[in-house]
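One chain of protein is taken out of this complex; the other chains stay put.
Order as written gives the chain letters A and B; numbering starts at 1 within each chain.
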Amino acid sequence: MAGCCSALGAFLFEYDTPRIVLIRSRKVGLMNRVVQLLILAYVIGWVFVWEKGYQETDSVVSSVTTKAKGVAVTNTSELGFRIWDVADYVIPAQEENSLFIMTNMIITVNQTQSTCPEIPDQTTVCNSDSDCTVGSAGTHSNGIGTGKCVPFNESVKTCEVAAWCPLENDAGVPTPAFLKSAENFTLLVKNNIWYPKFNFSKRNILPNVTTSYLKSCVYDARTDPFCPIFRLGRIVEDAGHSFQEMAVEGGIMGIQIKWDCNLDRAASLCLPRYSFRRLDTRDLEHNVSPGYNFRFAKYYRDLTGNEQRTLIKAYGIRFDIIVFGKATVLCDVIVLYCMKKRYYYRDKKYKYVEDYEQGLAGEMDH
Amino acid sequence: MAGCCSALGAFLFEYDTPRIVLIRSRKVGLMNRVVQLLILAYVIGWVFVWEKGYQETDSVVSSVTTKAKGVAVTNTSELGFRIWDVADYVIPAQEENSLFIMTNMIITVNQTQSTCPEIPDQTTVCNSDSDCTVGSAGTHSNGIGTGKCVPFNESVKTCEVAAWCPLENDAGVPTPAFLKSAENFTLLVKNNIWYPKFNFSKRNILPNVTTSYLKSCVYDARTDPFCPIFRLGRIVEDAGHSFQEMAVEGGIMGIQIKWDCNLDRAASLCLPRYSFRRLDTRDLEHNVSPGYNFRFAKYYRDLTGNEQRTLIKAYGIRFDIIVFGKATVLCDVIVLYCMKKRYYYRDKKYKYVEDYEQGLAGEMDH
Partner (left out) sequence: MAGCCSALGAFLFEYDTPRIVLIRSRKVGLMNRVVQLLILAYVIGWVFVWEKGYQETDSVVSSVTTKAKGVAVTNTSELGFRIWDVADYVIPAQEENSLFIMTNMIITVNQTQSTCPEIPDQTTVCNSDSDCTVGSAGTHSNGIGTGKCVPFNESVKTCEVAAWCPLENDAGVPTPAFLKSAENFTLLVKNNIWYPKFNFSKRNILPNVTTSYLKSCVYDARTDPFCPIFRLGRIVEDAGHSFQEMAVEGGIMGIQIKWDCNLDRAASLCLPRYSFRRLDTRDLEHNVSPGYNFRFAKYYRDLTGNEQRTLIKAYGIRFDIIVFGKATVLCDVIVLYCMKKRYYYRDKKYKYVEDYEQGLAGEMDH
């Protein structure tokens, strides 16, 4: 019990600290301070200034809506004179962070459920019915084989299939692109951001933007960097590509919106920065399966009630809106607290130690 | 060689440690322990308890499906008595983490590819054909100019365009919203989560939920916090907005599902928490381009085979389901190992040092 008490007393009332040697040497002293200075510079320069280690950060929560505008006109023998507007070329009508604009297409009109010869190809060309299998359906075939060999045109015979007939012939992509004037369409991007930790929200249509400015402006990195309306051709050009080339086979464009906000400064300085990037491949040497396309159909009933459809293989550009963002706030409290504490500790430590060490150092020098 | 050996011997068999001064002073000793206690409290309180630095965390992988239910009825001169069900008002029919419910609309029926006068506006009103340009297609025009100036109504003449005619006139948004009863529609949200690192998965339809409860329950933060069926009106109200106001021009609602799971406790305590937030702007003073709308069309063939369409400018609420989540597991092994090691080191260090230092301290006191 007494031993326990004395141990507790020793624990509480005794203080052990290393004995310090004080070396009075200009060379060593200066060297020491230079090294300390370098470390200090490193800590301040790298951790604080460069990495901003003193700031509290938050990631962005964002919502995006898009709206395309523009009209294209085409005049072909098959479709005649035809106007294309938003409801025709945006597919599907709405998506979450993305918008597809059809720029080229292969249309196959008046398809019905019937039988017709396959598109010629090394597996479908035939001489007689014995070359064709009943019920066959390869991955690349357009229908179910009927087992007959029928003329595709005057010179070639192919296996007959039950399918949506006539079959689509997508051998050649229209060049230039069918809706090449899509270059002049515009895209309004509305983006709201929110930093949950700081409960700070903002949108890319800035408070000083008026309705009349919004009606006439077009984004330009130099003259109109905060206009949220983009000309499609400009987006693709700013990413270093040719719109007319991209329109033929389609592709994916990324519209990047960057919100790096220092919330210690005025909220009006937290501004969006736009940049554009082609997201699909540009590897020209290994250009297997390029571009972006998909098929969809419009279904009709003919006069007798039978189902018909117009099949469209749509090539186009999908605009993916990608929102990056980080908000930083200097966490004053913690830094101040740390600083204070550090000096406090230093004071405390040095007050008691110095006397002894000075004395010891003095002894040693002598 | 001998020098090398002796250096190696010195390296292996010698141990250098700072000489310690033991100060027998109640003031200094207590101060020292108090400071140590503060640091300890800070480390335990901040790093461990607050920041949970001892836990291993994992982010969530989630899949979301949604399903709306409800029927609305409208009775207008143009459309007559009409019932609207899920297949009518959810556009597109399925999306990945999102669901759009149409609440208001401007319908333009029986559009065909023809020519008609533009909607009057400062750029389209004209007096004679010389005011109209052939082939013009501004970003805001609805078609391609034919160069003619034709009467829009008895008092106004506008330039004629080739377009889907008649043109949509979206000057006024129907108020109150066309499908105002969408307030009572319900939304079932199914959410599966998975923490890859811990291979833990769960879904928001909890194991104790029965089919009969699911058929009748509606989410309420107090009475039914785990019912995954939400009344649309309630979602908007819980976010502090008016459904009927929002229904007119549309908007984006975020349904946030938070899964913060401490996997050290029973899996049944890992529960979803729902919250709602309007994601589009609420900046009433600078309300440029508010709400959310888009256009889509339903295509028909008339009796002569010509294409017709019904154009719909759909206003509505997009519900974005945002899943947050973090799972934590106390990594016992590492903490125990660290603890053990620390004591081990301390033991080892103090066993040898103490004798010397006690002796030295004793010498110094004398």
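Note that in this section a residue touches a chain if its C-beta (ideal position, glycine included) is under 8 Å from a C-beta of that chain, and two chains touch if they have at least 3 such contacts.
Since the model is a prediction, treat every value here as computed from it, not as a measurement.
Enquirer: Using the touch definition up top, pick the residue from A:I23, A:V43, A:V156 or A:A267 that touches the left-out chain.
Expert: In the full complex, the listed residue that touches the missing chain is A:I23.
Enquirer: Out of B:V35, B:V86, B:L271 or B:V329, which residue would touch the omitted chain in the full complex?
Expert: From the options B:V35, B:V86, B:L271 or B:V329, the contact with the absent chain belongs to B:V86.
Enquirer: Per the definition of touch given earlier, which of A:V125, A:A162, A:L271 or A:V329 contacts the omitted chain?
Expert: Candidates A:V125, A:A162, A:L271 or A:V329; residue touching the omitted chain: A:A162.
Enquirer: Which one touches the absent chain: A:D16, A:E96 or A:D129?
Expert: A:E96
Enquirer: Residues of subunit B in contact with the chain that isn't shown?
Expert: Looking at subunit B, the ones touching the missing chain are residues 11-19, 61, 63, 65, 67, 69-73, 81-83, 85-88, 90, 92-96, 181, 184-186, 188, 190, 192, 194, 203, 205, 207-211, 214-215, 298, 300-303, 308, 345, 348, 352-353, 356.
Enquirer: Which positions on subunit A touch the chain that was left off?
Expert: 18-26, 28-33, 35, 91-92, 95-98, 100, 113, 137, 139-144, 162-164, 252, 254, 277, 279-281, 283, 285-286, 288-289, 292, 294-297, 299-301, 303, 309, 311, 314, 318, 320, 322, 357, 361
The rule is simple: only the chains that are shown with their structure count from here on.
Enquirer: What whole-number Å value describes the gap between the mean CA coordinates of subunit A and subunit B?
Expert: That pair's centroid distance is 16 Å.
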